[in-house]
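Next up is a structure, given as structure tokens.
Rest of the complex left out; these chains stay put.
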């Protein structure tokens, strides 16, 4: 495999400083790059690695061009991290086998399903009645596409993805293994100490260019649909409740969760294990830190955090025990302040 | 599809105010209901929506009958939310295709498995030796029913559910895709810096009317069984450790977890990402807030919470840094109180 620097620059642009026929076998981080690797330097704080790296070629920003060229070949580009991202895509397209564009004979495809051009359906996949699969889509082994579900063009589902009935997935999406779209939302009416099921009559609508990580779940709406807009990226083991609305280009890290009917504005991010309670609204551009539970709506963009800081257990135990008396500490503080103020006043009156 | 108000009231009861032949096409929330929708008003705080809704008919409590009738048709019932729940069930039963009551030819069913009457087994499901499937059960595509597992009558498993060997599931349960029942509990004996596996010899016993969300896991017991009683509702991505006992009609929201051997009393609820540590006991009627870690047993019903409140990151950082000095702050507070008391005493002695 591998590529010459000339091939790379011709495909992706950038200014090449060095020999166009220099060949690189792998992409690698600066630290572990060998003499046949191409690496990138995205952040000035890693500049010191530039001197020690063994990489044959480094992708750098213009400000680091001179430093990079002192040590070997370089590709100069305004945004090295973006260039790196595109290089990984170009690299993967060259090195990974193309989809077969065939329906595996072991797949169970309902005769009423509509399958587009050049679709790949993996072994033992199930495509139910009335489902529609767009051109160039790839349906992995053991996927289940429910009745009347729609998968957009060029969308790729890894093995073991379940798309529930009536749900729609846009174009150019990537869903990883174990994703479950369209399970019932969690809705019950309490009645005499028991829970009466509210059948979930909505579906899930997912836009284009959405990527969803392994074992992540997005529930169908109770009456209206759960909606995930274009360009959203969800990591693994994320839970999206019924009737949630996730705006464009939101990103959520692993183990995050959004409870029912919450509205997440465009360009929000949620860190790992961050949670948003139900029926809340997050404005565009809100960033929730890892491990933070959002308990009320946030109307102002910015970074929000709520985590008890970790410590050696013995220190934490003392501080945590005290945390249970915080309110009374504040009362005591007030009492002292009042006492001191009175005392001062007394003092002043004596002085006068 | 759709239904007339007369059909609805004849099936579900309630007092109809309006034309029995008025036809509604969809169920919808008050806010988004169109002129062919039926909606419900469950809580007086949404009363203002009654005036603005376009719904053809609104389900209301007697107290709101007059207000509802001013604007159009109404169904009056003591508990509109419960009525709504039942209406979704009736609606789903009318609009969704009935199970095929057939064993799909691609399913792999061991000849020693016992399959009840009118059972549906989806494509590519696997039913192992000695498994027993109750009447009217629905086994989704790609489900695996382990050897000697038992599935109760009318239980429905969505696609990709795994029921481990020897586990039992009651009647009228609903398990969503990706549920794993009966994986090994997490048990190891430490030995010379390594972990020696404790084979998990128990199973999982699940009662009737239990609903389990997508990708939720319930582990088998080490020696005795893990037990989930009747009517329990678990949301998606919930983790139930080995030998846990969950009492009747408990509900747990998404990403909640219960560690091994904990006992959760009947009618408890756990909010999203709430966690209960191992070997603890929760009394009946304990409610754990979202994001709360329960670190000791709770013997008194009530609502329990433990979350560091979130804030703008800069404010949080200052408060969190201080939280690591809470204990010393309390010491300092005490010292001041003592000093002031001594001072006062000095003052008093001078006064006297």
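We call the chains A and B, going by the order they appear; numbering starts again at 1 in every chain.
In this text, a residue touches a chain if its C-beta (ideal position, glycine included) is under 8 Å from a C-beta of that chain, and two chains touch if they have at least 3 such contacts.
What you see is a predicted model; the values in this text were computed from it and never measured.
*Asks:* Copy number for the full complex, please, knowing 2 are shown in place.
*Replies:* 3
The rule is short, and it goes like this: only the chains that are shown with their structure count from here on.
*Asks:* Report, in whole Å, the distance between the mean C-alpha point of subunit A and the mean C-alpha point of subunit B.
*Replies:* Here subunit A and subunit B have centroids separated by 25 Å.
*Asks:* Can you list the residues on subunit B that touch subunit A in the complex?
*Replies:* Residues in contact with subunit A: 26-29, 32, 79, 81-82, 84-86, 88-89, 91-92, 95, 97, 104, 106, 122-124, 140-142, 158-160, 174, 176-178, 209, 211, 213-215, 231, 233, 235-237, 249, 251, 253-255, 267, 272-273, 290-291, 307-313, 316-317, 320-321, 323-327, 329-330, 333, 336-337, 340.
*Asks:* Under the touch definition given earlier, write down the residues of subunit A that touch subunit B in their complex.
*Replies:* Going by the criterion above, the answer is residues 108, 124, 126, 142, 144, 146-147, 160, 162, 164, 178, 180, 183-184, 186-189, 191, 193-201, 215, 217, 219, 222-224, 237, 239, 241, 255, 257, 259, 273, 275, 277, 288-289, 292-295, 302-309, 311, 315, 318-319, 321-323, 325-326, 329, 332-333, 336, 339-340.
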